[in-house]
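Only a single protein chain was left out; the remaining protein chains are all shown in position.
Then we have chain A:
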Amino acid sequence: MSVKDRPNRQEMPCQAPEERIRNFREVALGYTEEQAVLEAQRCLQCKKPKCRDGCPVEVLIPEFIQAVAERNFAEAAAQLKEKNALPAVCGRVCPQESQCESKCIIGIKSEPVAIGRLERFVADWEMAQEGQMAKEKCTSATSTVSPKGKKVAIIGAGPAGLTCAADMARLGYDVTVFEALHVAGGVLMYGIPEFRLPKAIVEKEINTLCQLGVNVQVNMVGGKTFTVEELQQKGYEAIFIGTGAGLPNFMGIPGENFCGVFAANEFLTRTNLMKGYDFPNALTPVRAGSKVAVLGAGNVAMDAARTALRLGAEEVSIVYRRSEKEMPARAEEIEHAHEEGVQFKVLTNPVEIVGDEQGWVKGMRCLRYELGEPDESGRRRPVAIDGSEFFMEVDTVIVAIGQGPNPLVTQSTPGLELNRKGTIYADEEGRTSLEGVFAGGDIVTGAATVILAMGAGKKAARAMDQYLQSK
């Protein structure tokens, strides 16, 4: 069979848009067994699989897909887990179109193999098998490897920290994770909404870690409750910092502190982590208003816009100063947002947020833009059009224009070298300027992706092991 004659890529079954904008349940429903097998059979089992080059953690892609094609799902799960500690998460949130699937050979002439969807299928299948067992909270941790008798600390329980923790536990170290919030998971728990990544799945994946013997301590703020130096004094011989990029940027325009202007982080955390959609059963309120403008066009912006719809907003717009082509969000999220009725006001940017006497937002003064020459990022730079000013009436503005590194740990760790934007300086292996201190994920790269953070956690674990062995 030539590439051209391959059957089409299997469509992902989804909740209908008119249905799903009224609930917080997962939008994409996952492949059936039949679909998964059919999709897996599209893979050519390349000798030199290009797809793997596109995966930051080098998942054994053809191997796991082969097992799916043979209906050997347990084997597929084992192959997957070999390289990826959180497959149910990555299968859902990786920007596959720019990673593994962008390199798939079939993609040249036809649609690439749906690697992410297959990954999700296998991970979900495995969880379903575990059933009851996985539901129980992991309380007593049992280490499967003979302990090396060395203590390591991980600061921040996002994907970077959790991956590093898992690998270090597998290598036999005594691992403690210190997390500032009351749950582990980082952005996976507080940022990415339930309808895209069910929290039960994240919790289950974290429980798996716990079973590896990792001790997770919540309510521990690095730089406040403890410092890196104190951990060293307490006998932690290597420390990994994975505190993420959680500091929301604002535009610096007049009016951004009016009531009704929220950082996407606040809006999403109230809804996801604090379960604001279940108010007042859960006591944290969240307010979407009726006419909502979301500033920005990344994953965070799409999540905020679609969350606002589900909370009952009548009209939700993405306001973005470039065009749709430049939007950094995952293709699937942009598509889903369109289907759900989010409006896209592109080549538009506010210059001022206007409030009423009660201090509430009533609208934004905006300018229209056109695209000029490419800038440093290679994207065409938006240029304001003279005399294009207009007023956009809104009662809620959600700011999703990026996040910077949180300075709590970096400020309290003397000698830790930083990059210009306040991220931690670390080499390819995650070594920082301080001996025995490693870092990875968004705190090093600035806001990026789940899988890159996991890749960084993995590399750092390898380097930490080397360091501890040679000590």
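Rule of thumb we're sticking to: contacts are C-beta pairs under 8 Å (C-beta built on N, C-alpha and C of every residue); 3 or more make two chains touch, one makes a residue touch a chain; residues count from 1.
Keep in mind that, in the parts below, contacts and distances are computed from a predicted model.
Asker: Hey, which one's the missing chain according to UniProt: "HEAT repeat domain-containing protein", "ABC transporter permease", "Aspartate carbamoyltransferase" or "NADP reductase, FNR"?
Answerer: Listed in its UniProt record, the absent chain's protein name reads "NADP reductase, FNR".
Asker: Using the document's definition of touch, tell me which of A:Leu283, A:Ala331 or A:Ile385 contacts the absent chain.
Answerer: Final answer for the missing-chain contact: A:Leu283.
Asker: Write down which of A:Pro7, A:Pro147 or A:Gly359 is the residue touching the left-out chain.
Answerer: Reading the full complex, the residue touching the unseen chain is A:Gly359.
Asker: For the chain left out of this view, which of A:Ile21, A:Leu408 or A:Ile424 touches it?
Answerer: A:Leu408
Asker: Looking at A:Asn219, A:Gln343 or A:Gln466, which makes contact with the chain not pictured?
Answerer: For the chain that is not drawn, the touching residue is A:Asn219.
Asker: Could I get the residues of chain A that touch the absent chain, sorted low to high?
Answerer: These residues touch the chain not displayed: 180-182, 190, 218-221, 224-226, 246-248, 250, 256-260, 262-263, 265-266, 269-270, 274, 279-285, 287, 358-360, 399, 406-408.
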